[in-house]
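So, subunit A:
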Amino acid sequence: MANLTLDDICVRFGGLQALTDVSFSLTEGEVVGLIGPNGAGKTTVFNVITGVYKASSGKVDYDGSTITGLRPYQVLSMGIARTFQNIRLFQNMTALENCMVAQHSRSKVGVIGAVLRSSAQRREEEVIAEKSQKALDFMGLGDKTDEVASNLPYGHQRRLEIARALASEPQTILLDEPAAGLNPAESVELMEYIGHITDLGINVLMVEHDMKVVMGICSRIVVLDHGVMIAEGLPGEIRKNPTVIEAYLGQ
Partner candidate 1 sequence: MKRLLALIAALAVMTMVLTGCGEEKAAEKVLKIGTMSPLTGPYAADGNDIRQGAEIAIEVIKEQGGIEGFDDIQIFPQDTACDPKQAVAAANKLINDEVTGVVGAYCSSSTIPASETLAEENIIMLTPASTSPKVTERGLTNMFRTCGRDDHQAPAAVKFMKDVAGVKSIFIVDDKTTYSQGLAEGVAAAATAAGIEVKEHDHVNQGDKDYSAVLTKVKAANPDLFYISLQNSATGALMMIQAKRMGVDAILMGQDAVYHPKLVEIAKSAAEGAFCTFGAIDKDAEAFKTFVSKYKAKSGNEPGAYSAYAFDSAMAYLLAVKAAGTTDAAKVRAEILKLDFTGASKQVSYQENGDSGSNYTVYQVKDGKFVPYWNSLSGEKY
Partner candidate 2 sequence: MEFFIQQLINGITLGAVYALIALGYTMVYGIIQLINFAHGEFFAAGGYMGVILISYLAAQGLHPYACLGISLVLSMGYCALLAMAVEQLAYKPLRQASRLAALLSALGMSIFLQNGLMLTQGVYDKPYPTEITAGGFEWGLISVSYMQIFIVGLTAVLLVALNILVFKTRIGRAMRATSQDKVMAALVGINSNRVIATTFAIGAALAAAAGIMVGLYYGSVNYSMGFVPGIKAFAAAVLGGIGNITGALIGGLIIGMVEIFAAGYISGEYKDVFAFVILIGVLYFRPTGIMGENVDDTRV
């Protein structure tokens, strides 16, 4: 169930080797941290998993089937959702609409049905709105339903990104620096939300610089440096790993 496995992933951009033989896996209900110095290739890993970049070699398996080469929207419909380091909400849509968009691949009424306002279409709209509202409630944004995204405070925008990812009913969520720009109190709150998410049986792969957050909630940690995996293990082990320390200090 919902196991994500990366197998010898390599990515090259022209002459630049961005990732070299990256292999790790993520199992149900797990929170895995992906860390490393700037430019280590963390976001590239996300882009390969979600189909934004194509891997030069290697494969990604999910839920028992290979997903390498799938287009981003197909990856999402497999059950992998994602957030961005720099917030990429649909700024002009309301909070609810942002979540409703994420239901796209879970609904199907087309143009003709929409124009005719068929009863199937109305029912589907209701279901979409209901599920989206639940996602907002879950992330503590229940009273911000009709607020336009760009008008929300920063911390709420961060949470809305996660709510939107949840609204697509994923089994895996990739969070790219969810704590970036949050104050310590907000970071603690965020850790609680991520905890709730794993309670739903959703596994989380997280890129994060805030070591408090990483060490606080990750069950396992993968460390990248210059596109190469230099360590993988429990938080306690990673903290003491000399290679990791060198990589960070060498910066």
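Basis for inclusion: all candidates are chains of the complex that A comes from, given by their letters.
We take it that a contact is a pair of C-beta atoms (placed from the backbone, for glycine too) under 8 Å apart; a residue touches a chain by one contact, two chains touch by 3 or more; residues count from 1.
From a predicted model like this one, the values you see are computed outputs, not experimental measurements.
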Pick from 1 or 2, the complex member that touches subunit A: 2
Interface residues, subunit A side, partner candidate 2 - complex: 50, 52, 71-73, 76-77, 81-82, 84, 88, 90-93, 97, 100-107, 109-111, 114-115, 117, 121, 124-125, 128, 164-165, 168
